[in-house]
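Read through the structure below, which is laid out as structure tokens, and then see the notes.
Just one protein chain is left out here, and the rest sit where they should.
And now, chain A:
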């Protein structure tokens, strides 16, 4: 396998060599041509690429093809500073479509399926990525994009939607809205969900599967590495298969690659992209890699579901806290809704974390003692998982804003 990977990696090195930004960085390392890379170890000496590198070369500085060969641009939302822009050739789009189609097929999607794409369309890769993949597969595409929940549910019923693609938080919101919409589950033909673009827990999968009565699959990708489809789960639900057109590494806290089976930051190199080949891109997503055969029959790299994003990490009184840990705690206790919000404040010199969790008819109890007991159990569980003391506030249903795309889980008032 190493030989095949090296061939792909050299191809990407060859493609980026003419770009001045890379050329300069390579020259410092004594690399003048792809042939200077003999082993994977050599490859790991190459510089990492970060979002900051993309920003410095805004907008098209890291493209490896002239603009006449580029047929599409996507960009990631830059919450701070400039967005990161990526470009695709015709062949890139074809490859991307094929990758997504193969993955959907593995999850059981067929040309007979009606796929409702409730990911946002536009510069974000989610909508278009799934769209082209589904068309390549031959399924019926409903390009509804995100939002307008009542209409989503109406069309889901009227069009006989069988596959839903969106963020997991929006899927949960749709499930909740369905329960109140007057449309019964029996009127829907929904059977598969393809969810991604934000970290979610196994408990969240169970919730969504139970409430929507579907099989839910995790899909992974980010615009800098292509978009959705870099990896996706198979029916074994035992990690996400990384597509063979990508080479993964995981970095430890010191920035050096760690062995298989150890958690760290995922780094992706594309092996076949033309327009925007990406070399050792730091995804800021935390995961663990495994290589081997899956019970589904496929052999290759697998990554565990992304447990958290480095960017989502909060440092509270010196402890690293991830919003997904709160989700894990809520779902492991049961009875409470996985709608939550973390509010960080600084009073005096001390950081305070308030966690708001929505109460529902099952978790609410008439006897104050019992209710306080439940609140205390949840609080203890969250504190146990986070390793810091928190203030837990039970809030009324729907008081935490719902999202139609990526959910907002944190309000950090320290900034």
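Quick notes on this structure:
Everything below uses one rule, namely that a residue touches a chain if its C-beta (ideal position, glycine included) is under 8 Å from a C-beta of that chain, and two chains touch if they have at least 3 such contacts; residues count from 1.
Everything that follows uses one rule, which is that contacts and distances are computed from a predicted model.
Missing chain, UniProt name from the options "Cytochrome c3 family protein", "ACT domain protein", "Septum site-determining protein MinD" or "Methionine ABC transporter permease": "ACT domain protein". Only one of A:71, A:93, A:155 or A:395 touches the absent chain when the whole complex is considered: A:395.
When the whole complex is considered, the residue among A:24, A:186, A:361 or A:384 that touches the unshown chain is A:361. Although one chain is not drawn, its touching partners on chain A can still be listed: residues 359-361, 364-368, 371-372, 375, 392-399.
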